[in-house]
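Note that this complex is displayed minus one protein chain, with the remaining chains in position.
Should a chain be cited, it is by its letter among A and B, assigned in written order, with residues numbered from 1 in that chain.
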Amino acid sequence: MLQDILVTGLVNGGVYALLAIGFSLIFGVARIVNIAHTAFYMLAAYCFYTLLTKTGLGFLLSGLISVGAVTLFSVICYRLVIEPVREHEAAVLIATIALALVFQELMLYAFGGHFLGIPSTLEGSVRFLGVSIPYQRLLILVVAGASLALVWFVLYRTRLGLAIRATANDLEVANLMGMNVHRVAMATVAISVALAAVAGVVVAPVFVVDPFMWLAPLVTMLAIVVLGGLGSMKGSLIGALIIGYVEAITVFAVPAGAYLKGAVALLIMVIVLLARPEGLFGVAFEEER
Amino acid sequence: MLRTLIAAPCFALAALGFAAGAQAQTIKIAILGPMAFVQGEHHWNGAEMARDEINKAGGVNAGGKRMRVELVRADTNEIQSVPDATNAVERVITRDKVDFLIGGFRSEAVLAMQEVAMDYKKLFLGVGAAHSKLGLNVEQNYERYKYWFRVSPTKDVDLARTLFAVLGSIGQQIRNDLKTDTPKVAILAEKAVWTEGLVAAAQKNLPALKMEVVGLWQPSAVATDVTAELSAIDRAGAHIVFTMLSGPVGISVGRQMGERNMKAVAWGINVEGQKEEFWSAAAGKAQFVSTLDTYAEVEYTPKTIAFVKAYQARFKKAPTYTAATYDAIMMLKDAIEQEGTTNADKIVAHIEKAEHVGTGAVATFDKRHDLVWAVGKTSGIAVQWQDGKKVPFWPPNVKGMQPFKMPAR
Partner (left out) sequence: MYWFRRGWAELRNEIFVLPSRTLVLIWVVALLALPFVYGDPYVMRILTMTCIFAVFAASWDLLAGYTGQVNFGHALFFGAGAYTSALLSLKLGLSPWLTVFAGAAVALLFGFLVGYLCLRLRGSYLSLATLAFPLIALGLLFAFPDFSGGELGVSGLRRLVLTPTANYYIAAISMLFIVFGLWLLADSKFGIVLHAIRDDEVAARASGINTPRYKMTVFAIAGAAAGFAGALFAHYLRVAGPSALEVALSFQVVIWGIFGGVATIYGPVAAVFILYPLTEWLGSIPGVGELRLLIFAVIVLLVLLFMPRGLTPWVRDKIETQCPRCKQRNGVWRKVCRLCGAALQAQVAGTQRLVGHQ
């Protein structure tokens, strides 16, 4: 059972990390709580499904096109819907909620309310430490790791990354130093949604695809970023692993309580917040005057 | 002369008006369901088939008057919002002035919808919600709730009886094939109120059926990953996975069992497994998943095969249990014609006593206005997914049934 927990926790944690880091990035830089983050994940999953089943493109090409299309779409949405209301935090909040609802209803209208299954990219499984792991889940882990490494590279080894980190640190000063804050925000949105889209493409074959699939990961992801500290990449990664393991433990140790795994994850988040109000690695933002 | 010239056409028009009025007498039936989803779709399709069949044959003969059936499509949106459903019921009753209500799906919503319908004393034939409370209300307060009948499915506790009947026959097949005395059963039931009674009944009855319960796993109804549960079930060496699943977790179970090449076979309630889209939703992996169902091309009743074939030809998909709106409308038609009136109280009295041969069941009602359970009459059938098709295999004595298959060992 221990091996099951170790492996399942890692795989789940990897998926959550992909989502959480993107969300954290947007919040840290643009100070936007993007409720539509997992809705983009859903869009990517549907796009992948459509490309796979309706056109003859293979997995790799469909996946790349889906990620690219959704990223582009997100930048357009940002320009049209979010940027005009940037100064009003409250408006941005419900703009993202409304956007997510629009996506949900569009998918509901286009594909109907039933559940769709995407064929697995890789079939078969491997035995590791006595646990049978399907290749698809290993793929998720590998892709998650690679994406995170890529994001780390961009953030810490490129000028764009430097600009992003500077803007996240202090928006006003970055603006004063001549960085085009709007461009940086758009780039951040693009990177963040690209991560969510990648998650959608690799994870969708493992889960079922339906227009409401964005709600459950949203809650878990919010719990993770809050737990790890809003705006902190390291915090999101560690938070994702913690929650991944908490869920795995709940399901394996208490089989009759598997339905509680969401509530338990949230409870952990609340407890951590009581002890550390900014999350584990969170940065307490100075009140901007 | 002028007066006659004016009066005659007026009289003629009036006479025409009367005749047209008499001909235009309609029986309005509201079909209530989540129309954006599969269940509502089948609600509506079954009803349309009934309406077209009745109107083509000249309508319903209510005490000498020929009345057409007119359907009102009411989207309750019950899956997303219970108040939307009650608003829809009130709207069809007060605005559209319907005579009868048919449908409903989500039990929590139907409980609220039932209240509204009973307030107005309108006949409400339930097609879709299995919760016993709906029938219990009739027993506890007959005068208020007598206008409710559950046409489909049987109430939740009766589903258990079918489940155990089939489980017994599958168990016997395992005993013969695998030469083992006590087949091992893993109970995989979603955490929900409706499974509580079934789980308790299973834990009590399975040993009596000479089967061993190796464990109970309860994922959430919307769980998308059941690897943990299935790993544990594998390790426990179960032969049968006894499923009680109504949500999308049913798809995950089917798919992940196939991906892991599990030797156990899944039988039970798997509502997603009843839908045609199940095979592709499980990415073609859900081989040998079996579930309770209502419609297949078998002679469950003398009318079943014709109905299923006609439905398939018209809508290009097989009916699920919510298409029993067809049976509900036919039941109403028979009641109206035999009582000669559309008066709700008389129809209630008639349905209570009559037996209706429908397409999904031969229906009689008990004092809770629930279906009386009997194998071959209202028990439903059991189907198994084999190579992308739903193959019916139980009750074995019904014409059209095929053998149950097990994964190769």
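Note that a residue touches a chain if its C-beta (ideal position, glycine included) is under 8 Å from a C-beta of that chain, and two chains touch if they have at least 3 such contacts.
Being a predicted model, the structure only gives us computed values, none of them experimental.
Enquirer: Which of B:122, B:146, B:191 or B:390 sits in contact with the chain that's absent?
Expert: The single option touching the absent chain is B:191.
Enquirer: From the listed residues B:75, B:212, B:334 or B:352, report the one that touches the chain absent from this view.
Expert: Spelled out, the listed residue whose C-beta touches the missing chain is B:75.
Enquirer: From the list A:51, A:70, A:95 or A:246, pick the residue that touches the absent chain.
Expert: Of the candidates A:51, A:70, A:95 or A:246, A:95 is in touch with the missing chain.
Enquirer: Take the complete complex as the reference. Which residues in subunit A touch the chain that isn't displayed?
Expert: 27, 33, 35, 81, 84-85, 87-88, 90-91, 93-95, 97-99, 101-102, 104-106, 108-109, 215, 219, 222-223, 225-226, 230, 257, 259-260, 262-264, 266-267, 269-270, 273-274, 277-279, 282, 284-285, 287, 289
Enquirer: Since one chain isn't shown, list which residues of subunit B touch it in the complete complex.
Expert: The list for subunit B reads 35-36, 73, 75, 77, 80-84, 86-88, 90-91, 94-95, 107-108, 111-112, 115, 131, 133, 137, 191-194, 196, 221.
We adopt the following convention: only the chains that are shown with their structure count from here on.
Enquirer: Let me have the rounded angstrom distance from the C-alpha centre of subunit A over to the C-alpha centre of subunit B, please.
Expert: Here the centre of subunit B sits 39 Å away from the centre of subunit A.
Enquirer: In the complex formed with subunit A, which residues of subunit B make contact?
Expert: Residues 34, 36-38, 79, 190-191, 215-225, 227-229, 231-232, 248, 251-252, 255, 259-260, 272, 275, 277, 280-284 of subunit B touch subunit A in their complex.
Enquirer: For the complex, which residues does subunit A have touching subunit B?
Expert: 1, 4, 8, 12, 108-109, 112-120, 123, 125, 131-132, 134, 205-208, 210, 213, 216, 248, 251-252, 255-259, 261-262
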